[in-house]
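The structure's right below; bear with me while I get my questions together.
Missing here is one protein chain; the remaining ones are kept as they sit in the complex.
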Amino acid sequence: MADVPAAPAPTDPGSPRRRLRVRWVVAALVCVGVIVWMLVGGLAKNLVYLKPVSEAVEERADLGTRRFRMGGTVVPGSIVETDTGVRFELVEGGTTAEVDHSGDPPDLFEECAPVVVEGHWGAGAFLSDRLLIKHGEEYSPESESLDDCGEHPEGVDGSAAATSGPPR
Amino acid sequence: MTSTYSPDGSAHSGGARPGAARVPRWSVLGAATVLALGVQAVLALWVAPADANQGDAQRLMYIHVPAAWLAYLAFTVTAVASVLWLWPRTRSVKWDLVAGASAEVGVVFTALTLALGSLWGRPVWGTWWEWDARLTTTAVLLFLYLGYLALRRTGDSPDERGRRCAIAALIAFADVPVVHFSVTWWETLHQEATVFNPKLETNITGTMAWTLLWSVVAFTILYVYLVRSRTQLAEMQEGLEERELANAIAERIETGESAVTV
Partner (left out) sequence: MDDNGGYVIAGFALTGGVLAAYVAWLGVRLRRARRSGAGTEQPRG
């Protein structure tokens, strides 16, 4: 295509230009590899990042002791400290589940907090060893009243308002 | 327009402009950027009230959100510039260089977004990193454009590079809406957008909202400054490369050597 001999430099094997070019081709391929790894290893497994409490309870028999994440809102007055961590109830879609968490909960763990617990179903409760806070997208300097969790707009699946409190 | 496209595959610079002689007068823009960012820091760290729920950790929002916005903006500019390059009537080497410059700035801000998100996630969520859809698609975005930047350096004529990179930029851009809507489409740990959510409900008010707005504007000024200087650098490098190539070819023709020293 080019009538000037523009090509010779990059095609000469061993020329610095060509070596540089090969290096960048390899870099581009590494990026593609990382993307594939993230999509297959990371995203594919976590596209369903969590199961709301209602689903987790419904599928309890099928789930067995399989590890998964469950999301819901902490029931006010249900938090009890244990030797290994905390025990509390999680509510979502009108369904409540007992959670036995081992480990220190994060700072923002409190009544009405929308949380994600990771673990599996045990005999009496969901045995969790990882507790994350799933905070909402609303920001305000004034604190909302805690006696009504329905006021929390981010009820993990957005349906917490239906379980308690007036519709917004 | 400093460069024109010529059909023989060798884009050439018009006259001596992109060379060394001209020292840019961007100090006004630079000063505006510094000022805007200075005010931004004061607003974000002192003026804005702490969030009732998250406390001071929420202040990270005032840099995390604008950084993410800049990444979106930068990759959008890259995509538009790539289309302008691909469209024969607007094709100019300039668009290819703008696309590359904007992508580099976008990569910096995507990486910054991820790092700031991690610093925010640790105290608030209780984790540095989760493979949820928002975080993963953002990480994918970073590597898509890192790959794009690597692709830009794989040699060839400006024409070939332009075509290849423009197509790659458009493919990579497909991830931008996926990142933005990931929080709506899938269950994620990451919350939904505070402003550009499906309901277009602004979930932030008062001083907090103004601080966020100022932050976004300040970062946008910063973007203009960065892309402008990066594009200028690209124009200079393009000119240098052309000369280098011309010299190398001339040398080759003169001496008949097979190796070219750069």
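A and B label the chains in the order they appear, each numbered from 1.
Rule of thumb we're sticking to: contacts are C-beta pairs under 8 Å (C-beta built on N, C-alpha and C of every residue); 3 or more make two chains touch, one makes a residue touch a chain.
These figures come from a predicted structure and were not determined experimentally.
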Left-out chain, listing which of the shown chains it touches: B
Residue of B:Ala133, B:Leu222 or B:Leu245 in touch with the missing chain, whole complex considered: B:Leu222
Hidden-chain contact residue, picked from the options B:Leu45, B:Val217 or B:Ile253: B:Leu45
Touching the absent chain when the full complex is considered, from B:Leu35, B:Ala115, B:Ala174 or B:Val217: B:Ala115
Residues of chain B (touch criterion as defined above) contacting the omitted chain: 12-16, 19-21, 37, 41, 44-45, 50, 54-57, 59-60, 63-64, 67, 108, 111-112, 115-116, 119-120, 122-124, 222, 226, 229-230, 232-233, 236-237, 239-240, 243, 246
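One rule holds in what follows: only the chains that are shown with their structure count from here on.
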Interfacial residue positions of chain A with respect to chain B in the complex: 1-6, 8-10, 12, 14-18, 20-21, 24-25, 27-28, 31-32, 34-35, 38-39, 42-43, 45-50, 71, 105-108, 116, 131-144, 153-154, 157
Contacting residues of chain B [partner chain A, same complex]: 8-10, 49-54, 58, 61, 123-127, 130-133, 136-137, 139-140, 143-144, 146-147, 150-151, 153-157, 159, 186-189, 191-194, 197, 203-208, 245, 248-249, 252-253, 258-262
